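Structure incoming, see below.
Take a look at subunit A:
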Amino acid sequence: MRIVKMTGSLLAGLMLALQVQAAEPMRLISADAGATNMIVALGLADSLVAVDVTSPASGDLAELPRIGYHRNLSAEGLLSLSPTHLVGTDHMGPDTTLSVLEGAGVELIRLPAAYSLTALESNLKTMAEALGREAQAQSLLDRFTAQTAELQTHSLKGNKVAFILSARGGFRLAGAGSNAGQAMIDLLGADNVADFENYRTVSMESLLAMEPDVILVAGEMSGDPAAALLDSQPLLAHTPAGKRGHIYSVDGASLVAGLSLAALDEAERVANAVGNPDPSSH
Partner candidate 1 sequence: MNRLPAIPAAAVLISLLMVGVVLSLTQGAVSMPASGSLTAIWDAVFSSDRSGLLSHEKVIVLELRLPRLLLAMLVGAILAQCGAVMQGLFRNPLADPGIIGVSSGAAVGAVLAIVVLPVAWQIWAVPTAAFIAGLLTTLLVYSLARSSAGTSVVMLLLAGVAVAAFAGAGIGFLSYFTDDTRLRELSVWQMGSLNGANHQLVLLALVGFVVLAIWFQRRAGPLNAFLLGESEARHLGVPVERMKLELIVLAALGVGIAVACSGIIGFVGLVVPHLVRLSCGPDHRRLLPLSALTGAVLLMLSDLAARTLVSPAELPVGLLTALLGAPFFLILLLQQRKQWSLSGAGDS
Partner candidate 2 sequence: MLEIRDLLVEAGGRRLLQLDNLTLPAGQFVALLGPNGAGKSSLLKAISGEVGCRGELLFHGQSLRHWNPQERARHVAVLPQASSLTFPFSAREVVEMGLMPLSLSRQAGADVVRAAMIDADCLHLAARSFPGLSGGEKQRVHLARVLVQLVQAEKTPLLLLDEPVSAQDLGQQHNILRLAVRLAQQRGITVLAVLHDLNQVLRYGMRCLVLAEGALVADGEPEAVLTPHRIEEVWGYRPERYTTEERFALL
C-alpha cells in the first residue's frame, strides 16, 4: 500500500514537473536588432517581452518596453521582466549584469555580429537550437539557401557599388571592413567603390570620381531615402548609377546590427531590380 502511494505521488510529481516544463512559456529579451529579426522570423514574436533601442518599433514590437544600450544593461531592469532568455551580441555588458542574470537562471545567447552569410547562418542555427525551434529554423534555412543561390545567379559581379548612409544634413559612404554596408555589397557579389575602412563623410566630387555603377541608400527614417538623397544631391544623377537608374533605397533597420534575414530580402530585391531595370521603381 505504501509503495503504491509512494509511486503514485512520485508519478504525480513527475507529471506536474513535466507539465510545468511543457507549460513554461519562454520570455525573451533581445538586445540586438538582428536577434530581434531572427526571433520574429522563427515565429517567436509573442515570446518577446522587451527589445533594445535599435530593434524596429513597428507592429507587434511597438508596445514592448525598450531596454536601452546593449553595453549598459540594467540587471534589475531586465530581471523585473522575468526573462528566461537574453539574446544579443557578444559585446553585451556590463559583466556584473550578465553574471547576475546567469545566476538568476536566465539563459544568455550571445551571437557575434554577422557580416557574412556564413556568420548569419551559424547565428540562426545557434539561436534555433537554444530556443528549441529547429523545425522553424529549417524552413528559414531552406529559404536562406534558395536566396543565396538566387543572389549568385543575379550576382552584380564586376559592378562598383556605393553604399550610402544618409542622415539629416549629410551622408556617409561605407568603406571596407566589418560593417553592414560592405556586408551588403558582398552579398551582391559586387565591389565597393570605397578604398578606405569604416564609414566616412565624402564630398560629392569624390563620390562622382568613384563612378559607382549602383548606389544603395539606407536612411535613419522610414520612407524613401534614395529619393530624398537625389533631391538634396541632384549631381548623383551624373554617376553611372544615376544615368542607368540604379539608385535604390535599402531598409536601414535590416542592417543596423549587421546582416539579418531581412537584409537578404533587400539584397534579393536589389539584385532583381538591377537585372531588370525599371526607371520608375527605386
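Candidate entries met the following condition: all candidates are chains of the complex that A comes from, given by their letters.
Convention: contacts are C-beta pairs under 8 Å (C-beta built on N, C-alpha and C of every residue); 3 or more make two chains touch, one makes a residue touch a chain; residues count from 1.
Predicted model only: the values in this text are computed from it and were never measured.
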Interface partner of subunit A in the complex, by touch - 1 or 2: 1
Subunit A - residues contacting candidate 1, complex: 50, 53, 65-69, 71-81, 91, 93-97, 100, 103-105, 177-179, 198-201
